[in-house]
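Following this message is one structure expressed as structure tokens.
One protein chain is absent from this view; the other protein chains keep their places.
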Amino acid sequence: MKTSTEYFTFRTREHREYINITDRVARVVAESGVQEGMVLVSAMHITAGVYVNDAEGGLLIDIDEWLQKLAPEGPEYCHHRTGESNGDAHLKNLLIGHEVIVPITAGAMDLGPWQQIYYAEFDGQRPKRVIVKVMGK
Amino acid sequence: MKTSTEYFTFRTREHREYINITDRVARVVAESGVQEGMVLVSAMHITAGVYVNDAEGGLLIDIDEWLQKLAPEGPEYCHHRTGESNGDAHLKNLLIGHEVIVPITAGAMDLGPWQQIYYAEFDGQRPKRVIVKVMGK
Partner (left out) sequence: MKTSTEYFTFRTREHREYINITDRVARVVAESGVQEGMVLVSAMHITAGVYVNDAEGGLLIDIDEWLQKLAPEGPEYCHHRTGESNGDAHLKNLLIGHEVIVPITAGAMDLGPWQQIYYAEFDGQRPKRVIVKVMGK
């Protein structure tokens, strides 16, 4: 059984940002030598997410507007009594999810034709990490 | 360490449809010979989901109405500038999730008494795939 671990660090320019990390994850999988198994891609923060969907610019705008609608920014969160102002980012994390697990077949990620892995930053402009853990044979 | 991989193909009659795939996944697990491990069940599309919940007809209606409410169909998505009309299906995928990972104990899926695995089609009437990857010993 083989395992392999890498950490990516992101420091976004924008407060919210969506970054396609498929190629970077693919490289970790290739370097691991794992032929059959799974790769876990997981945000190490409670105000960021990881998801799989389409790499289409209009859709990224749709996703951002949708997250703003269902988990809006605003002053009304109890969490803000701590001095924080990012209550919405916690809820966006819960909505989109913080991790995905992708199958590995014949030495590469076994994704559908349009599936791309995204890092979704909801409270950026500071260094934040994603862990990539490969496990298989 | 053992792994085993199968692909299911669905071509739904309806645009949106919810299909119980528990028995089919159970068969893949049984045939894999894995006694202890995990099985990943993952839609290979960005407009379909996989989830675990109850096999109850009324609830399936509730789930569909709820998804329509939180991620409605409509003309307003930026994604539609590409000529697509399925922006809502992308958001439904993100809401419900595209994969589940189920524990395997003593050679079978270790699900609770009411837990059933569903394939959720949000943009059907054409062939779409789910990957089932078993990993364990």
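Worth pointing out:
In order of appearance the chains are A and B, and numbering begins at 1 in each one.
By definition in this document, a contact is a pair of C-beta atoms (placed from the backbone, for glycine too) under 8 Å apart; a residue touches a chain by one contact, two chains touch by 3 or more.
The shown structure was predicted, so the numbers you read here are calculated from the model rather than taken from an experiment.
When the full complex is taken into account, the listed residue touching the unshown chain is B:38, out of B:38, B:91 or B:131. Shown as candidates are A:21, A:67, A:95 or A:120; the residue that touches the absent chain is A:95. By the touch definition given at the top, chain B reaches the unshown chain through residues 1, 36-38, 51-54, 56-59, 61-63, 66, 70, 95-97, 100-103, 105, 110-115, 135-137.
Residue positions on chain A in contact with the hidden chain: 1, 3, 5, 40, 42-46, 70-71, 77-82, 87, 90-91, 93-95, 97-99, 101, 129, 131, 133, 135, in rising order.
Convention: only the chains that are shown with their structure count from here on.
Chain A and chain B have CA centres that are 20 Å apart.
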